[in-house]
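The complex appears here without one of its protein chains, the remainder shown in place.
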Amino acid sequence: MARTLTYIGAITEALGQELERDDRVFLLGEDIGPSGGVFGATAGLWEKFGEERVLDTPLAEGAIISAAIGSSMVGLRPVPEIQFADFITPAVDQIIQQAAKLRYRSAGGFNCPITVRVCCGASGGGGLYHSQENTAWFMHEPGLKVVMPATAYDAKGLLLAAIRDPDPVLYFEHKRLYRNVKDEVPEGDYTVPIGKAAVRREGRDLTILTYGAMVPVSMQAAGDMSKKGVEAEVVDLRTLAPLDKDTVLSSVRKTSKCMIVHEDKRTMGVGGELSAILSEEAFEDLDGPILRITGPDAPAVAFTPPLQKAWIVGVDQVVAGIERLAAY
Amino acid sequence: MARTLTYIGAITEALGQELERDDRVFLLGEDIGPSGGVFGATAGLWEKFGEERVLDTPLAEGAIISAAIGSSMVGLRPVPEIQFADFITPAVDQIIQQAAKLRYRSAGGFNCPITVRVCCGASGGGGLYHSQENTAWFMHEPGLKVVMPATAYDAKGLLLAAIRDPDPVLYFEHKRLYRNVKDEVPEGDYTVPIGKAAVRREGRDLTILTYGAMVPVSMQAAGDMSKKGVEAEVVDLRTLAPLDKDTVLSSVRKTSKCMIVHEDKRTMGVGGELSAILSEEAFEDLDGPILRITGPDAPAVAFTPPLQKAWIVGVDQVVAGIERLAAY
Amino acid sequence: MASKSNRAVLEPEIEKNGHSTELQLSLYRMLMKCRMCDEKARVLFKQNKFAGGNFYSAVGQEATEVGTAISLRADDWVAPSHRDWTANIIKGVPLKFCFAQLYAKATSPDRGRSSPAHMGYPPLNIITPASSIAGQLNVGTGVALGLKRLGRDTVVVAYFGDGATSIGGFHEALNLAGVHRLPIIYVCQNNLWAESVPLRLQTALTDLSQRAVAYGFPGVSVDGNDVLAVYDVAQTAIARARSGEGPTLIECKTYRWYGHSEIDPARYRMKEEVEAWKKKCPVQRFEKALFEKKTLTDAKKKEVTDEITREINEAVDFAEQSPYPDASELMDHIWA
Partner (left out) sequence: MASKSNRAVLEPEIEKNGHSTELQLSLYRMLMKCRMCDEKARVLFKQNKFAGGNFYSAVGQEATEVGTAISLRADDWVAPSHRDWTANIIKGVPLKFCFAQLYAKATSPDRGRSSPAHMGYPPLNIITPASSIAGQLNVGTGVALGLKRLGRDTVVVAYFGDGATSIGGFHEALNLAGVHRLPIIYVCQNNLWAESVPLRLQTALTDLSQRAVAYGFPGVSVDGNDVLAVYDVAQTAIARARSGEGPTLIECKTYRWYGHSEIDPARYRMKEEVEAWKKKCPVQRFEKALFEKKTLTDAKKKEVTDEITREINEAVDFAEQSPYPDASELMDHIWA
């Protein structure tokens, strides 16, 4: 039986069901207990499962991640939360030097199946330190898997898949989608495979590669342009590492034109990597430049409304990109 | 008067001359004092300038960087050293959340002119934690400048430019070049502008974009192929952030073919960004796929010789790339 | 500037005879000013005058900042965190800029870039804070290192909460300060909670001043709601720092009356705990003492509050009338 849930509701449900199903699973982080999380993602779980399984930690992201790594090494399945992606930096050492390399450096002797939930992205009034996205750093580090759902269905399915995955997974949640996205979610148990993109909309004229909060924006732009007879195919990457090259390549080979849309900064964002893969492996199929419609190369999203607005990619920008590419 | 110096010798000379010229300058880091640095980059400076100006710090990279940031805010010109790029992760929070964003978040009210020397790259027997390169993370963070010299001349000139730059600069030194590279270096004072690439070799048939330890490798491959009548142009990026788009674009517009060579991992390395820039801005000029010849997508350089050898890009691989592209 | 004149007026007398009437009245004035400004900020937030974001009220904690910052010189540095908007007021930042900050207007010191409560002011050496907890301790310690190297007698006062003492940056900052006996005063506002996390889940200690033992410099715990007690401890610490004797960690035991932020209902706290602490209000408590000593009268109090009200109204008008920055500023101040 499926019914509609919000994106954040799907996350809370997935956490609750997995805590129920597998007693090796436990959550740890700042303010995930009685307060239920800054955005309510863990609401009700502390009451139901107790402090042992929904643990409020000291304010120390490095300790949160290393506590998860170590306890996963004795057979537990920790799900640490990083309250804001902006505050993952104190834990980068633990994530990249420890988690990402533990299996490799021990030739498979040790591994750390942890799922790091990271709340990211720009939203009303987040400002410089409550709006960041840093998926790019972690995509550069093999040993880690990186995902970001765009729908409530994927939010639940990817989270369950991540917790059951034998490797460390960074599960990025876009805070702007928490309550703005609502779709059908099965009540029961299911997973969305890590490493598989989803074609959200078929189209013959061009391909839009996107993920996270830019999926609804791209879908709307594609819908608008469809009225003008331009059919854009929208691919929701869902997993950023490892990238689903097959889906990306087959879509672009079909449409022969491609644009990449992301909220993250342009320089060294995933758009560059995708563009390079296409130039290497689908050069002959390309009938136009590969466009990138992205956030600006500024340090972070400033708080004051005019600057925040100037950051976030809007439907109009995507529409303009489609028009430019279609006309090419 | 110029004479030949090693790459590391040029670094030591630049540090000594700048300490002499500007008493706001001071060095801080682990083992930079009496021991003269793990590779000898600061040899003799402690004896000459004393502990006040060549300060051995506690083993705490975050403290090294924040001590530099803070003291630069009162008018000093600190040059912190990160002994190995592998150990910059504990300082990523200070570099990215503090240094990169200080000017932006204070609307220019504060700034931090620091030059972070980072020893990076694979070399004989470095292994998983003494061979890393993580330039990619910092290139994603506007507010920072990122450079990596490939010659002794640039090592001195870029270092002097970095120390005098009003913004935080990450100065990456490739340890494999320390003593393997030797070229003419003026004895006097000069700077190499940050943000300008150098064409190391002119050629009509294709462009090789590279930097750091892959410059000599690419030059040798280009030389070998020149005997077979293929003329590759070799561009040494020198500055990775901000990238010198003009030099890159004009070279590729001339040759209409491009390959990118770097030691860093392929995925999310600078090769992707460069490829994307070309696809966006020089699509019409491209007569072939943009190739990337890079390190593998493995977590880090394993210690045992066969795996280390398998990581580092060699002349043969670059030659093969040139042949493939030339034949295209 | 307030901080300058404060100094001119206060210092000599302090040396002579401790808590002069003048000092006590200026402490009272400042406590009242912080309280009224903070409560005003909360009202404005609820009225949606802010451009969204959030506000971290320090009501209940005023004495920790007033007692430690009131005698600072203009050239002394302050490293504030998210709950230290009022530190700007005490250091002497014109009130209009403090309210422009709340409104994120182009007239705020950072042209609206940081969130409302994360305020700094370069002209008075108040470091514009990042939100990253404890980051200001690291940067502030670096400033102290620089000041020492320059041979100045300037000091740094860094503010933070109990929660900040758990993170690695805290340790690295205080350890370095201990090694070089840096001119810095670490003021921990221990309000028993890090957002919703109680002290028992943050540390095995009850007195966070104990953390100083690990760094080889003095740690003092003080009643953070007793402004004179805080003032005295601060004077000793500041004197130590100025004379090159090194850092001090001051733990102020205090409490925030309201939620972690204005959007936090704070259901995780017991009513009884909140009520008990409200009885220990640092402002009323000091006011009562001044009335008893006849240092304060109803007339004088009215004069003080009227003056502050007038100042606040002017500042709010300034903020209201100020424009937002232009979107074209997006790419300004990334690099020099």
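First chain written, first letter: the chains are A, B and C, and each begins at residue 1.
By definition in this document, a residue touches a chain if its C-beta (ideal position, glycine included) is under 8 Å from a C-beta of that chain, and two chains touch if they have at least 3 such contacts.
What you are looking at is a predicted structure, and each value in this text was computed from that prediction instead of being measured.
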Among C:160, C:215 or C:286, which one touches the chain that has been omitted from the display? C:215
The listed residue (A:68, A:120, A:237 or A:290) that touches the chain absent from the view is A:68
Missing-chain contacts mapped onto subunit B: 30-31, 33-35, 38, 55-63, 86-87, 89-90, 124-130, 296-299, 302-307, 309-311
Absent chain, residues of subunit C that touch it: 166-172, 175, 178-179, 181, 200-205, 210-211, 213-217
For subunit A, which residues reach the chain that was dropped from this view? 26, 52, 57-58, 60, 62-63, 66-76, 90, 93-94, 97-98, 101-111, 142-143, 145, 165-167
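To be clear about the criterion, only the chains that are shown with their structure count from here on.
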Longest centre-to-centre distance from subunit C, chain (CA-based): B
Calculate how many whole Å lie between the centre of subunit B and the centre of subunit C, each centre taken as the average of the chain's C-alpha atoms. 42
In subunit B, residues with contacts to at least two other chains: 90, 93, 97, 101, 104-105, 142-143
So which stretches of subunit C touch two or more other chains? 111, 113-114, 130, 132, 168-169, 334
